[in-house]
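Dropping a structure here in structure tokens format, bear with me for questions.
What you see is the complex with one protein chain gone and the rest in place.
And now, chain A:
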Amino acid sequence: MTTIAGVDTPTDEVSQKRGRLIYRQKLATRLTHWIWAISLFFLLLSGLQIFMARPDLYIGKQSGFGFDNAILRIDARKVGNEIQGVTTIFGTSVDTTGWLGLVPEDGSMTAKTFPGWLTVPSYRDLATGRVVHFFFAWVLVTTLTAWLIASIVNGHIRELIPTVSDLKGLPRDIVDHLRLRFHHDGRYNGLQKLSYVGVLFVALPVMILTGLTMSPGMDALFPVLLDIFGGRQTARTIHFAVMLALVLFFVVHILMVVLAGPLNELRAIVTGWYRTSSAKRS
């Protein structure tokens, strides 16, 4: 018979095969997960609002006005008789009308970096973007700290650190993922560990540090931040690039949840209880 992932068909045959319910995610893990989800949602959309005030990215200490050190520029340009949304990356210009630079707004095309659904607020408002961004930046930093302490205490952190055998098993993990063959044994596989560790111990700390490098006050306190990230404008560019990496993580994360059985996965991250699959595995 066909098993639909995550939907437990209540036949005797299947229920015998079903794995045990295990208490998979502790309260601290679940709570911080959802606070991050909300925080990152607002940080992304308010961050894009802030970016709209200067929709360019530069490499170096300053922004080139008398010279060119921009690697990304999103603007609206007159091409012939019509206005186009143009995105220029490393000197290559692409027509992005409708998506970037020139976007539909109230029924007509408007020169604006992002469409309204990508920003908070949906209209241009840098002041509010900053208010929202810094509020959730504090929430994120506080929650990350609380999570780190709780995870050290309750042992969650040990489940996340990849072991040597995890790393050796990576090729097999990759093949299994590509075949959409998932093991529900209640433990993280090597790929999962690497991506969670990458987000929690690399991407988010880099986001926080590059964010602080953009603060003229923090630069006075820790001038070394400017040296680590190659100048304030490079830090801003890294902040943007890591944002894209986090968005990619989110997309893959959701895809994995959907493919691995969304109800079981959601139950685990809401209630903590997770049903492992039967011991019988191919």
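Please note the rule applied: a contact is a pair of C-beta atoms (placed from the backbone, for glycine too) under 8 Å apart; a residue touches a chain by one contact, two chains touch by 3 or more; residues count from 1.
Methods note: contacts and distances are computed from a predicted model.
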| Unshown chain, UniProt name, "ABC transporter permease subunit", "Rhodanese sulfurtransferase", "4Fe-4S dicluster domain-containing protein" or "Molybdopterin-binding protein"? | "Molybdopterin-binding protein"
| remark: Out of A:I83, A:L118 or A:L170, the sole contact with the unshown chain comes from A:L118
| In the complete assembly, which of A:A146, A:L170 or A:M218 touches the absent chain? | A:M218
| message | Considering the complete complex, identify which of A:V132, A:M243 or A:A268 is in touch with the unshown chain. | response | A:V132
| said: Need a quick check: the contact residues on chain A for the chain that isn't drawn. | reply: 2-7, 41-42, 45, 50-51, 53-54, 56, 58, 61-67, 116-123, 125-128, 130-132, 134-135, 137-138, 180-182, 214-221, 223, 226, 232-233, 236, 254-255, 257-263, 266, 277, 281-282
